[in-house]
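With one protein chain held back, the other chains of the complex are shown just where they sit.
By letter and in written order, the chains are A and B; residue numbering begins at 1 in each of them.
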Amino acid sequence: METNVTAIMPGLTARVVVNEGDKVSKGQEVAVINCMKTEIKVLSEHEGVVKKILVKEWDELQVGDPMVVLDV
Amino acid sequence: MTQGNFNVILDSMPATETRLEVLFRQAGDGFLQMEYGRAQRAALQDSFRMLAVNDIIHAKKIKGLIETVPGLRTNLFHFDPEALDVASLIAKIKEAEDSMPTIDDVVLESRIIHLPIAFEDSETRKAVEKYLKEVRPGAPNIIDGYNLQYMALCNGVSVQEAKNMILGTEWFNSGGGFWPGGAFLWPTDPRCALVVPKYNPPRTWTPEAAVGIGGPCVFTYTTPTGGGYQLFGRTIPVFQFSQKHPMFKDGPFLYRPADRVRFHETTEADILRIHEHVHDKTDYTYRTESGKIVVKDYLAWYHSAEVQNGINELKAKQAEGVKKAPRL
Partner (left out) sequence: MLKVINGGIETLVEDWPGRLGFLGKGMAPSGAFDNVALGFANLLVGNPPGEAAFEVTGGFFEAEFGLNTAIAVTGTPKAPLLNGKEIPMWESLEVKPGDVIKFSHIGQFGFRWYLAVAGGVDVTPYLGSKSTCIFGSYGGYEGRKLADGDVVRLLKPSRSLREVIGRRVRKELIPPYPREWTLRAIPGPNTSPDYVTAAGMDYLFSHSFKIQHTSNRSAYRLEALPDSFFARPDGGVGGSHPSNIIDHAYAMRGALNICGNTPVLLIADGPTLGGYMCALSVINADLWKVGQGTPNRDFIKFQVATQAEATRARVDQKKLLTENSLT
């Protein structure tokens, strides 16, 4: 089954810290959002494998926007 | 919308032979800005007058006036509009202005604060090293691990001459507001007016009590913070959050507007000892004197041949220095 790791804050994508094919555990940092001049970590809520990365550096984000697709 | 809607000058007082035009600008809900003249100028006599008038206004104890925030040529009045209307506030300020019609009448209460300083101390050196390592490797304003040689270079003087200029004048506080407890310090002796560019990009860390210069202003860092001034030494604490030392019992601040600072050279060991006696033992005695600036006398001295010649000599050196010093 697929699930998305989504943006938790509006802002810009600072970076994605996983690669396609990586295994991620629950609570692991997946990406970083830049907002309010600070970096906000986006953690995975599930265990799984990174299937697809949907965003790149400086992409604009709203809350709920998908950033990474996981196979869980 | 027409242009007229944005005329924010609520009132004014005409220029006289010895005073610039006084403008009263709308500056927000509960804010009024008073300004001397329309042209941007950096002249200490504007600040002397502004602060002397500021003292008169404070003595009136105007109900609803929360605070005033003097700059070099402006003063911001922060008031509670439910308790004080802007027209009455302007009337009170005009009264204060009228009580000092000419510059000859301006006498400003001005303390002298004596501050020990150690040039090129090792704590401040750490901030310069950190910058070189983490922010701008090869920064041209860092020579032998410090900024003092660059400061001298910019002004066409030797390092010893630059030190003598820092030690040889009183530094006048035109007011704070940039950082908690900070003060903008201007040289009262124009022959000691070093001018330097600021760091580009700025530093991420500066130790407490480091002393630096940016443009014409000296700043003594009140707390550890980033910053952009060229660093040349370290003084004693000029701010204390905890207010443990008796000097800070009424507030964490040392400086008041119109204070003058005089630096006295000492050793790094002495500076460290004093830090301990301010923050831990709380028994260091700060050396301050009360005093006055008689603006008429100051201006007569400023315009004397001796001082004017000195200004011209320095300007010639600075013109050469600017050509040689690398840009930041």
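The criterion applied here is as follows: a residue touches a chain if its C-beta (ideal position, glycine included) is under 8 Å from a C-beta of that chain, and two chains touch if they have at least 3 such contacts.
This structure is a prediction, so every number in the text was calculated from the model and none was measured.
Of the chains displayed, those contacted by the omitted chain across the entire assembly are A, B. Among B:33, B:110 or B:220, only B:33 touches the chain left out of the display.
Only one residue from B:19, B:49 or B:73 touches the chain missing from this view: B:73.
Counting over the whole complex, chain B has residues 1-3, 5-8, 25-31, 33, 35, 38-42, 66-76, 78, 81-82, 86, 175-182, 184, 222-223, 241, 251-253, 257 touching the chain that is not drawn. Not every partner is drawn; the one left out touches chain A at residues 8-12, 34-38, 40, 60-64.
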